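Notes follow once the structure below has been shown.
For this view, one protein chain was removed and the others were kept in their places.
So, chain A:
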Amino acid sequence: MSSSLTCIRLTLFTVAAVAFQIIGLSFFVFGFFPVKPALSGDSGSESFHAPTCYSMGNESVRDLPPYDLQSLYQELSGLPPLFDRLILMVIDGLPAEFVLGKDDRPPNKALMEAMPYTQSLLANGIAKGYHAKAAPPTVTMPRLKAIVSGAIGGFLDVAFNFNTQALLDDNLLGQFSKVGWKMVMCGDETWLKLFPGHFMRHDGVSSFFVKDTVEVDKNVSRHLSYELSKNDWNLLILHYLGLDHVGHTGGRNSPLMAPKLMEMDEVVKMIHASAIMNPDDKRTLLVVASDHGMTENGNHGGSSYEETDSLLLFIGSKSHATHFSSIISNDVNQVDIAPTLALLFGVPIPKNNIGVMIPGVIDFLKDTHQLRALQLNSWQLLRLLQKQVPGFPCGSFPCDGFSGDQGYNSNDIMEKFCRLYLRSAFLHDSWISTELSRSDNREEKSEIIAAYYEFLINANQWLSHKATDKPSTVIVFGVMSMFLSFLIFSISIYSIIQESYSGEKQLSNGIFTQHLDEGFSLSVIFILVISMGSSSMVEEEQYIWHYLISTLNLLFLRKTMQFFKKESTCRFFNLFNGHGKVCIRISSIFTLLITGRILRGWHQGGVNWTHLPDISKWLEQSGTDLQLIQLIAVILTTILILFSLSLLGRGMKIVLVVGFNFLMSGLLVFYHILRYQHNASLPSSNAATSLAQIIYATLGVSTVGTVLAVPWIMPIQISKACCRDRNDNSAVSYPLKIGSQSQYPELIYSLHIIGWVYIGSWCLLQLLLQQPVNSVVTLLILMQIFASFLFFSQGMLQQKQWVECAGSLVGCLGKHHVFDHVAVLYYIGMAGHFALGNSNSLATVDVAGAFIGISNYSALLSGILMFIITYASPTLLLLSMVMYISIKNLETAASPQNVDSEHVLKRILGLPCLVPLTINSILLIAYTIVLILMRNHLFVWSVFSPKYLYACATTVCVLIGVFVVATTVTYAYMVLALRKKY
């Protein structure tokens, strides 16, 4: 027995591989989804001074009352306020093309005619239109954030802020409310989520009913005349969703598009006529913006021109009209809105802004004011650059002694910024100093403006590039590291299989006909990997899992049919010996197939076919008593688990104790569901919370207690006669058969108990946490586990007929049934994951269950609960690996000549731990490569990136599960070995 790979070395290798995987994954994630270093805090009065090395500690300014602060800002900024109030009208999903045309061509005639008033404003120069380029992901919330804060958020911001959606970074609305503005919002409730408590009056509409293209906008416009007549607000936000809904239902050329545009035009006309033309004491600025565009089909989310081309219109009063006419270029960025509005209204520019003041908007200002505005913008960007680049010199003379004193990589870029800034500052200073003596020199002024813009635009490009930049070395390192871990995993598996079966060489006769199922279980992985390249396959992944696992089960059926003899048709007295095995196998496969099909039909998951009928919708609509179903599921789960525990023998005291514990937890869950889960009106939510906490405690204590105690109190040397007694009368007492033959009956019994306790506790926890509809799904998955154990335990009749296939990895893995079974358990787990209603979009994460039993809000606890709910099924199947080890793996491990403890442990634990790790590692690498290849794909933000987050979470789930399994089995084995010694 050449033990080339000892247990300790194997463990070390595995741990190293896991470490490589984690390191690689984190490098990749932070390389691919850059988290920009957002500056905390808000800009204050210091933003009107040139940046210096040391922050000025004038905290007293912050405590000023709003009105004083406003006048302080005005005094410091030196810019006279141009407008008193702002109307921000957001038209969701309106492409700028519809209003401004493309490539200097006007939009087509129908669109021109749809918006007559706006077009006339544009033609008269009263309105100034821009193509504002939005950054991907082109979905509403990140775009609104960009509009008000001037910063481009990373993708992970969305994922990290799943619990609080409020915008915490410095932003325009925050600045406005500091100077005492009153704000009103009508429209998309996203604003309310982003800015809770900011609005004096608000009426939020939901964008949930995409088919509704009329009511959403009526609900906004009905307040309009009232708000326009009221004079108490400074900022009115109108967010119209209807146009986006029109796009989603009918695409760009929908017949509803022209009427919708006409409706929007009416709104613009109404605002312009009543608020801007009416020369009351308030000067009003109307900004019409869209958050993103849309594709031909009306979708958005990606980075194509159609989606990023959003509209920006400034509509001022008549008096500014002539100034709006001189246009340099009308291509700006969406982030430019924030600094422009900040400068127009005399508040500090938000701290993380990377935008540049829009040229042409303040042309009517005096020259000094124009230059001052540019200077303020430059100072703000300079501050941001200082923070983002560690070696960036600070102070008002930044380039003193900057001649390469440190080996910083981007020195030359920084030097360029420095030079540009200094040049414009120098020109500006000299211009100011000669102000009195000079004549109106426009050339000099435009030179300064050009110098400022050169700095600003360069800085903007560098910063936005940095926000969306993907450092290739980090990504390559991450991928390499993950690949290395995959190599270690697969080499370990290969060597284990090689070693275990090196003695058993047999002639092969056709691997493809004999071992179709085993070959297929491997190819499942590759089919999955290939299918992940297609975005709709990612969206509809649940179909692939179900299809593949059903095919695999059918192949198992075919394999079982090979042993089915005609004369041994299933008769009841014949069931328990001989060919009864085949009958049990066949019936368990049928159970697997049918439950699998029910699970598939439970939730119409995915993206494209969610509207089709499914069982959960049917149950909810037909008014079935879900509580009853849930209670029945709890009862059946408890009975099933108790039954499987009792298979060990009802006489054993441990079993009785464990069973009683389990029954108690089951009853507690039952009581909780009966009493609290369907009574929304019940006031005593405290009692529900504390009961849930009691359940958590009971489940936790009993599980941990069982795991720790069972190996210690399990009686050594259970009489084999006892086993045989029970053996005869029940064919389903599968562990006993093996147990009686092997050397480690105690280990088998312990693992059997622990395994069922794990499974049972996890199921009860899920029954408590999952939505009521999903309770049956949990039960069905439990049944699948039971059926597959029954199937595996009825041993292959031709167990010894492994095919020897030298050199071929497929053959080597294919010949080993343990690999096969563990892989099947893993697949069932993944199929169950989707059957619970999960999908590859972040929208299906069940947030409601994450607050059960939590008395005061805690992001960590509810995050853990959310993870438990989402990864219920894969974790369940990983935990059931303990059970699997107890029923299956020991029979091969316990051959009498290897009493070496390390060897046995390696044999029983090696594959059940390594196979999930390896499968997951393959899938993770495949997704990583797909994500890299698809980085410019239309759906990279909406489809592939969420999928990648799920893949990362699955990795975490697999690592935790495998760790639990390995620790449990090692612990039980060690304790029993210790006890046997003494």
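Simple rule for what comes next: a contact is a pair of C-beta atoms (placed from the backbone, for glycine too) under 8 Å apart; a residue touches a chain by one contact, two chains touch by 3 or more; residues count from 1.
The rule we apply is simple: contacts and distances are computed from a predicted model.
For the chain that is left out, the UniProt protein name among "DNA-directed RNA polymerase III subunit RPC3", "Polyribonucleotide nucleotidyltransferase", "Glycosylphosphatidylinositol anchor biosynthesis protein 11" or "Exosome complex exonuclease rrp4" is "Glycosylphosphatidylinositol anchor biosynthesis protein 11".
Residue A:Leu593 is the one among A:Leu427, A:Leu593 or A:Leu699 that touches the chain not shown.
The chain omitted from view is touched by exactly one of A:Lys133, A:His198 or A:His546, namely A:His546.
Across A:Ser534, A:Thr624 or A:Ser690, the single residue that touches the chain missing here is A:Ser534.
Considering the full assembly, A:Gly601 is the residue among A:Pro81, A:Pro471, A:Gly601 or A:Gly705 that touches the omitted chain.
In the full complex, chain A makes contact with the omitted chain through residues 513, 534, 536-537, 539-540, 543-544, 546-547, 550-551, 553-554, 558-559, 561-562, 564-566, 593-594, 596-597, 600-601, 606, 608, 613.
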